[in-house]
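Just one protein chain is left out here, and the rest sit where they should.
For chain A:
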Amino acid sequence: MKPLVSIVDLHVSFPGPVHAVRGISFDILPGERVALVGESGSGKSVTARTLVGLAGPTASVRVQRLVVDGHDTRDFTERHWRRLRGRGAGLVLQDALVSLDPLRTVGREIGEVLRTHDIGERRARPTRVTELLDAVHVPEPALRAKQYPHQLSGGLRQRALIASAIAADPPLLIADEPTTALDVTVQAQILRLLAERDGALLLVSHDLSVVSQLADRVLVMHDGRIVEQGPTARVLTAPEHRYTRTLLAAVPTAASRGKRLSTVERLPLPPRVVDTADVVLRADGVHKRFGTRHAVNDVSFTLARGETLGVVGESGSGKTTLARIALALTEPDGGTVRLGDVPWSGVRERLRRPHRRRIQSVAQDPLSSFDPRYTVEKIVGEPLPDADRRGRVVELLERVGLGVTFLRRRPRDLSGGQRQRVAIARALGPRPDVLVCDEPVSALDVSIQAQILDLLAEIQAADGTALLFISHDLGVVHHLADRVLVMKDGRVIERGPASRVLTSPTHEYTRELVAAVAR
């Protein structure tokens, strides 16, 4: 069979100079589903975009052979590329909220492909758009076609985006992190939809579970090179290259509990002690309403010294509101919260302030919780007393694996993982009893996530800090948490030990969640 895509020795570089892709070669056969896996900066997205000539105006592409849909693209002009885009290959990016034009209806966005490539009669196009939306299982397609992206749910939006990419029925679909911004159950639906299509698929993803569900063949990219490739089952179960093994070892699962993720050998983590008699945070029947919507509805929990309580649920389930109530940043409408022996809700801020140091927070995106003009020293030193502040800051930085050299750096100059380490150092400064972590690793690459999770476990073992750990990622929670609350529409629908809830769930919704990530 003649390959649909054939690449030999592709190099892409950007001014800087950044050598993003360093001589990779691969083929995609018609109908084949190939996954490009790697972390941010590995060159996977650049490779995918080069296939449709959209690596960017500053990119310089050098290649021995680049055939897409039977065309040798090396002597392509812009006009040739335009004919190929949409018709020869469709592109789906992550997060349709910004990948579809927010100022145009989804119907117009889908119709644009037909119009650009002059497919079908002008008058027949609205009907065709409705058919396309129907084909990606959007209910009430005629109505949806007239709506704007912000009026659709995340899943419907992503379906509409896919409909626009396949409108001209291209033999190749390029999907760049197509499910990254979605909740797990929605993610599973989108993956099923992509699997339904007969044409070839180039899937770009950092998420190995997504890859395992969809791809026939996997190419692992690292620093612009393909370090390993082969059938999905083989690469994910018996990886040969050290990098692939590190990547796989870094994925938190039930099997990784109590082990280090950042080492291939999965060494054991230091043991920790949970003192169930010492409750450091307790919520009883907590309510919070916004308008008519119950963001948090009758939620109770206890958190013991040294314990990790995982809170899972999809976006809008009330997890973050619960975290804010725990931090006493949002006052609940009903119910009570106690921090150790101190009443924590329904009291004046003046009475809370002396105890605030006992509960600290680590957010998903630390960049927005840092003053960009502060140095790392000021950020970490802010909650500390004046006496020997610098010495204490250095000590904290060393604990989170950063050195003295970071004192003068500013948030912008740090990588995602370093920023999260600074956020943790800042939270540890006042020696808290409780750390509230709201999706602390969601924005990180899997290998960096592994290091941060290991760091949190070490801190917990050493200090006996309790963690209220909020995450949409069941794997992370299963790896880390002792007990789990599952939230949906503001309510706790299931609770119990992590090992029980996440392996044999009793509630219908939990079962659905667990099934969505089953691999």
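General observations
Operating definition for what follows: a residue touches a chain if its C-beta (ideal position, glycine included) is under 8 Å from a C-beta of that chain, and two chains touch if they have at least 3 such contacts; residues count from 1.
Just so we're on the same page, contacts and distances are computed from a predicted model.
From the set "ABC transporter permease", "Asp23/Gls24 family envelope stress response protein", "glutamate synthase (NADPH)" or "Quinohemoprotein amine dehydrogenase, beta subunit", the protein name that UniProt assigns to the chain left out of the figure is "ABC transporter permease".
Residue in contact with the omitted chain (choice from A:103, A:277 or A:387): A:103. In the complete complex, the residue from A:13, A:50, A:130 or A:164 that touches the missing chain is A:164. Panel shows chain A; residues 49, 52, 54, 57, 82-87, 89-91, 93-95, 98-104, 112-113, 116-117, 148, 150-151, 161, 164-165 of it touch the chain omitted from the view.
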